[in-house]
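Working notes for the structure below.
With one protein chain held back, the other chains of the complex are shown just where they sit.
Moving on to chain A:
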Amino acid sequence: MRRLLTCLALLLCACVARAEPPVLTVYTYGSFVSDWGPGPAIRRAFEADCGCRVEYVAVDDGVALLSRLRLEGARSKADVVLGLDASLLAPARDSGLFAPHRQDLTHLRLPIAWTDDTFLPFDYGWFAFVYDRTRLANPPTSLHELVDGDWQLLIEDPRSSTPGLGLLLWLRQVYGDAAPQAWAKLKPRIVTVTRGWSEAYGLFLKGEAPLVLSYTTSPAYHLIAEGKDQYAAALFREGHYLQVELAARLAAAPQPALAERFLAFVLTPGFQAAIPTGNWMYPVIELPDGLPAGFAAQPQPLQSLLYAPDALAAGRRAWLDEWLEVLGR
């Protein structure tokens, strides 16, 4: 009788186990998992052969991701995090929450060399000023021209927006210690500094300013989704600051094997093909079918600018204070 019960119990466990596949919990930001983002397609592709279920937990944005994981610490249910911004690499690394990705990076196609062994790039893009060709015939061709010229612009706040922070770092890279003076020259022509990208881009589309801080890929959206070819990104001679979005697995992941498998999946076409028209960013590998047509048509900056994580972590707060000092006067 006892043996029979044991058998039954085991059978029951087996059934339950088969009915309930393991769950991979992925922390990411809201627009990634929204129906317009790449999240749904990526989940389908991974679930197709992992024998697991992918569950997304979506927070505000890339900055909120790290603070959320710090708050949760080792208690976190997260296996993988998708969407940490490279500007947060140093504090993310120092948090000690993440484990090495153990992926082969030889097939990575990034505009810069990438050797980090914990954080795995999954897409990238360049910040750029976007304009409407029908309204602006003579866009600036360099950051210096923009600073010295008389174009009006819409930008985002570096405290609350990734592009906003990107521009802060971009000017810092190009101007060095003279960045505050450059900001002072820009200041009278900044129409407004919005909280997030959506506000600035919306105001730009409503005609508030000829230039808006966005991405080089924004025109691709208008071309592919709306069939409009009048939008373009102004390419600057000094190069463009790079945004690299990172994936990583948690050291305390409840499903470490699945997490590692997911990171391997990140570098495959199953994941990367969803990136261009889902996240409107560039994939980090060569796609077998190439980039979508409207994407391939966009010019790419010749030079990419990016701070090393430690230099960035050391300067970030002081540069922001400088910025607040100049623009807050």
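Annotations
In this text, a residue touches a chain if its C-beta (ideal position, glycine included) is under 8 Å from a C-beta of that chain, and two chains touch if they have at least 3 such contacts; residues count from 1.
What we mean here is this: contacts and distances are computed from a predicted model.
Of the names listed as "Gas vesicle protein A", "Thiamine transport system permease protein ThiP", "Transcriptional regulator" or "2-oxoacid:acceptor oxidoreductase subunit alpha", the one that matches the UniProt record for the absent chain is "Thiamine transport system permease protein ThiP".
Looking at A:Val193, A:Leu235 or A:Leu305, the residue that reaches the missing chain in the full complex is A:Val193.
Within the whole complex, the absent chain has one touching residue among A:Glu47, A:Asp116, A:Glu145 or A:Glu208, and that is A:Glu208.
Hidden from this view is one chain, which touches chain A at 27, 30-31, 33-37, 55-60, 63-64, 66-68, 70-72, 75, 91, 157-160, 187, 190-199, 201-203, 205-209, 218, 221-222, 225, 280, 317, 320, 323-324, 327-329.
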